[in-house]
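Just dropping this structure here.
Note that one protein chain of the assembly has been removed; the remaining protein chains are unaltered in position.
== chain A ==
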Amino acid sequence: MVSTTNKHTDQITTAQAAVLVINYTLGASIMTISRNLLEAARTPDIWISVILSGLICFLAGLFILWLCQRFRGKTLYEFMPEITGKSVAYVIIIIMIVYFITMSAYELRMMTEVTSDFLLEDTPRWSIIMAFMWIALYLNVGGINSMARLNEIVLPITLIFFMVCILSSLNLFDIKQLRPVLGAGITPVLHGIMPALSALTGYEILFILIAFMKTPKQGIRALHAGVWIPTMIILITVILSIGVLGLYATANKTYPTLTLVRSYEYQGLIFERFESLMLVIWIMQMFTSFSIMHYAASLGCSTMFNKKPNSLLFVTLPLIFIVSMVPKTLMETVKLGEMLGVASIILFGGFPPILLLVSVIRKKGMRRK
């Protein structure tokens, strides 16, 4: 397969790679993460699961890094055939493209759900979706570099807003809600790992990003930032949700994070009811996640069909739209998210070590010096 993108002119810095990984990871799932965790394990100890899954993500990311460093300047789609041969590679790549398309559809659907719940009750969903998709398309046509720059603009804004909104609830925080630590033993903590993982997977985008980096050796820094910063944010969100709302309330709210922001009230500010404001800002975060996923899917298609990525960006758009309309309700959408988490762990947690092993045995790619 011939490289279809110009990786010499369209390169990204290490900071940009890190920002892209963070933005890819932090998407819509943060709105529901506490409830998902509590549904899997009814214990305040789920914050330990978040830390553990952060560790697991980091390990899985390491394998991806090793694999990418054997094939300098190539994306996953390009070096996969070298490792396994074309026929197997095509199957895996198609699965991955389907994964990225479904993932972006999920992100899109979640965005639509929260927007039409909180901001635009009467506006038809398709119009919300179309505006969102077209702007993402406009951005992505500019290539990975403009995407990276937009992410750099958006990330500080969203993170600062989110942290301020979340941390404002600190005076309602009750440490007793989190006790006893490990009161039910370690088993529920392990049960919580699965949903935590599905919210934290984002390292897989490194498969594509490393190929575009100016200094691929610094990929480890992008991985560190891309795993630990989202882990910290999700950890804070989970701890505060449980500490402020309590176990029961957190488990029964549709969007516990928004409920958390609604729980406090400050008089005398320009705004009241911060949850809508935070949601509006967070839409930008979902936008960046969506655009990266959309780009990843289109890049895969473009390598497979050996076409320019820009035309494939158009083709994947209606597919994503249709897939995003498949779930009937919010609950089904959330279920879809969990299924995607499992798929991601298998695809990007389980496969890379095997691929690495195969490539070492078949002596493909460069040796590590």
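What we mean here is this: a residue touches a chain if its C-beta (ideal position, glycine included) is under 8 Å from a C-beta of that chain, and two chains touch if they have at least 3 such contacts; residues count from 1.
We take it that contacts and distances are computed from a predicted model.
Its UniProt record calls the unshown chain "Spore germination protein", which is the correct pick from "SGNH/GDSL hydrolase family protein", "Spore germination protein", "Imidazole glycerol phosphate synthase subunit HisH" or "ABC transporter permease".
If you put the hidden chain back, the residue from A:218, A:263 or A:276 that touches it is A:276. Residue A:137 is the one among A:137, A:178 or A:220 that touches the chain not shown. Against the chain not shown here, chain A presents residues 12-13, 15-16, 115, 119-120, 123, 126-135, 137-139, 142, 146, 148-150, 152-154, 267-273, 276-277, 280-281, 283-284, 287, 314-315, 317-319, 321-322, 325-326, 328.
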